[in-house]
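Heads up, one of the protein chains got dropped from this complex, but the rest are sitting where they should.
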Amino acid sequence: MARRNFTPGRLAAYIVLIVWCILAIFPIFWMASTSFKPVTEGFGGLGSLLPQNPTLNNYVAVSRLLPLARNILNSVTVATVGTILTVFLCSLAGMAFAKYEFPGKNALFFLLLATMMVPPEAGVVPVFAIMRALGWINNLLSLIIPTAATAIGIFYMRQYISGFPNEVMEQARLDGCGEFRIYWQIVVPVVAPALAAWASIAFIARWNDFFWPLIFMRSKEMFTLMVAISTLPVSEGLSTPWPVIMAGTTISVLPLFVIYFLLQGYQKEGLALGAVRG
Amino acid sequence: MTPRRWLFTSLVLLAALALAACAAPAAVAPEAAPAEEGAPAFPPGKMVVFDYGQPQYWQQFFENYLEDNPDVAPGVTVEMVQTEGEADARQKVILSYTAGAYDELPDAVASAPVSMKAMAEGGILMDVTEYVESFEDRFVDGALDQLYYKGSIWCLPKDLRPQLLFYNNDIFEQYGIDPAEMSTFEGYVEVGRKLKEASNGEVFLSYIDPGAYTWRYWGRRGLMPQAEARIWDDEGNVVIDTDPGTQLALGTLESLYSEGLLYSTTMFQPPLYDATREGKIATYYIGAFWDEFLRQNVPDMEGKWRVMSAPVFEEIGLGGAPVVGMQCLIDKPNPVYADLYKLIWEDYHFNAAAREKWTNQMVEQNAPYSNPIARELLEDEFWKEPEPFYGGQSFREMEGKGLENPSQNLRVTEKDAEADQIISAEIEKWVAGSQTMDEAIANMGQQLRDRIGQAPTE
Partner (left out) sequence: MPSSGLLQRIWRARTIYLFISPFFILFAIFQFFPLVWSFYMSFHEWNGLGPMEPIGLQNYRFLLRDEVFHTALGNTVIYWLANGLLILPLALLLANFLAMPHLAGRRLMRSVMFLPYVTATVAVGLIFNMIFDFNSGLVNSLLNAVGLPSVPWLTSVEISKLPVIFLNVWRLTPWYTLILLSGLQGMNPELHEAATVDGAGPVQRFFSITIPVLMPILFFCFITLTIDSFRIFTEPYILTQGGPGNSSLSIVQYLYLNGFRIFKLGLASAIGYALTFILLIVSAAQIVLLLRQSGLTEVN
């Protein structure tokens, strides 16, 4: 394979990407930098981007305010279990909608799309009543199960899998594969980039959600990290200094960054589908 | 079938689902539970309180009590559920209540007048009139004022915090201005002008927030009660736009802002603290809470700040309207810990040793605490101790002084959370420069009449 040299197109690509990366990282860098500042140091303005006397005190303070280890464990549980479930169920349903004909298919699909348009905030009271009937108040199941199969995830998987060649599936069927084996052994490996992409998105969505956990969780031991942090900020009678809050949010970003970086190992482009088609 | 037809079908389906809803049953009414006669005073278990702010510190008092009085309620623990604020605490109560989860209702909930009234009206709170009134003589004046709804008391008072004026003494020394000039609003405005001129516009008298805080603190909590302004008259009619007090209160705010005496930035955010640190903000009106904010966020300014009572309007002469902190007992079927809560509450207010022990724990952690509201405790020298952050002045003593000569809070009705949103929107447009204060006041009146009409009377 000939290594292409710098063309104007590639130069433009590098410039655009680097500019975007700077824009993307700058506020986060500022957040992290602030978390190392003593409370006595000013932190508005460009001149104060770096802490003059870096300290770990804010991290100590936030760990005193919150049962951090427990909160992180809750977040990891919800995000991991929830992500595995949702990627599995969404891709399965997505394949069904993309590759099979069955009575009521289009009606069900449009119903699925329509459910995406209802703002869930309006139904908080009944959702709470249901959770309570199930005994899931203050229970992590209330955060994992309702989003185990989401309309948007199924929609995405359907769109992605619709590009998958029918012939391969036909061939497998002739070879005597059951539908689930086709999914597991043939579709899954090929759509790995989509699964990885959706896994990162699903993981982050669960990790960062604080609307529902704040409603369903009733004790600080059951709070996810994001809820714990979202109850810190400032109002009358609640004066957590901002550097302490930034320490909390920095802790919350780090695992996500690492996981995303690792998940990219599965996103090698073009490999699978090209290979099958080839 | 074409996608369009399917889309139509699904729309019809959705509408049909929705129509079926009209037959849905209404919420189930609470069942009365049998009272337990002769049961042990406090069965082992967990007392639950919905609180906001930093409940872990309030919890510490409960834990101290249970530890120091091991015979009262052995096997009982306390849990403070952290909520985001008044509305969030109320929402959590509503959720449990509508879900029929009476056993999951907390034993007590922190609240504020608007939500307290709504919850009392909804029959969720315990009537504690007799109990609380039996302590009235021992409390400072006005401690129970904001607890009444329809003639009864629905919450236990926790604290009563005055409105104070915080000022950066260094600035006043540097420009040779006597802080005593700020004992009236007329003088306060004048001091702002002097500072602006002497510093070439570098030093601002105070700050103004572009969002809802301006109405909340400058308006509802601060200038409005001090000017004896009203939103509603006693019959619940909107009078904000015709009331002379409103003109006085908001007119004063307008002079401050239009003359460039207020630094425009978001309240509670770093740029404001930076400006404070750089000596650009001379004073903070109002709210005793600035004590914690200054200590927490500009601890390096120790020794520079001083406190005095809020300025008064010359023609009216009333100080700031104090803010009550309240915690309400829930009237649930089997309120086993209500009496325990009362015992701890009494200990908090009248047991000087316990209160000092807890206060010292708070000081150690740099945590918030407030003055007692029981007179007998306030007499102790402990509540007059000087503090280095205020250059040797006693903040605690000033907090007590700030309660003298109080003005009455604006009358709060159940509709006042909504009224606040309406009024604040108009104030915000004025701060943003897209309408004059006269227009803002006129619009408030019109919008309140249009959207709320009449406020409920008790």
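Each chain carries a letter (A and B) given by its place in the written order, and its residues are counted from 1.
Following the convention adopted for this analysis, a residue touches a chain if its C-beta (ideal position, glycine included) is under 8 Å from a C-beta of that chain, and two chains touch if they have at least 3 such contacts.
As the structure is a computational prediction, the values presented were derived from the model and not from experiment.
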- line: Only one of B:Q54, B:Q91 or B:T283 touches the unshown chain, namely B:Q91
- prompt: With respect to the chain omitted from the figure, which of B:V140, B:A425 or B:A442 is a touching residue?
  reply: B:A425
- prompt: Looking at A:N58, A:S200 or A:S239, which makes contact with the chain not pictured?
  reply: A:S200
Field: Full-complex contact with the absent chain, from A:F36, A:Y59 or A:F155
entry: A:F155
- prompt: What is the set of chain B residues that contact the non-displayed chain in the whole complex?
  reply: 2-4, 7, 11, 14, 17-18, 20-22, 24, 26-27, 87-88, 90-91, 94, 97-98, 118-119, 121-124, 210-212, 263-266, 269-271, 274-275, 414, 417-418, 421, 424-426, 428-429, 431-434
Task: Would you write out the residues of chain A that touch the absent chain, in ascending order?
output: 3-4, 9-10, 13, 16-18, 20-21, 23-25, 27-28, 30-31, 43-46, 89-90, 92-93, 95-97, 100-103, 108-109, 112-127, 130, 145-146, 148-152, 154-156, 159-160, 162-163, 178-180, 183, 191, 193-194, 196-198, 200-201, 204, 208, 226, 229-230, 232-233, 242, 245-246, 249-250, 252-253, 256-257, 260-261, 264, 267-270, 272-274, 277-278
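Going forward, only the chains that are shown with their structure count from here on.
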- prompt: Centre to centre, by mean C-alpha position, how many angstrom separate chain A and chain B?
  reply: 37
Message: List the residues on chain A that touch chain B in their complex, please.
response: 39-40, 42-45, 65, 106-107, 109-111, 114, 124-125, 128-129, 132-133, 137, 214-215, 218-220, 223, 230-231, 234-242
Field: Parts of chain B lying in touch with chain A, wherever the complex brings them together
entry: 1, 3, 6-7, 9-11, 13-14, 52-54, 56, 79, 81-85, 88, 92, 94-96, 98-101, 104, 268-271, 273-274, 277-278, 287, 289, 292-293, 296-300, 368
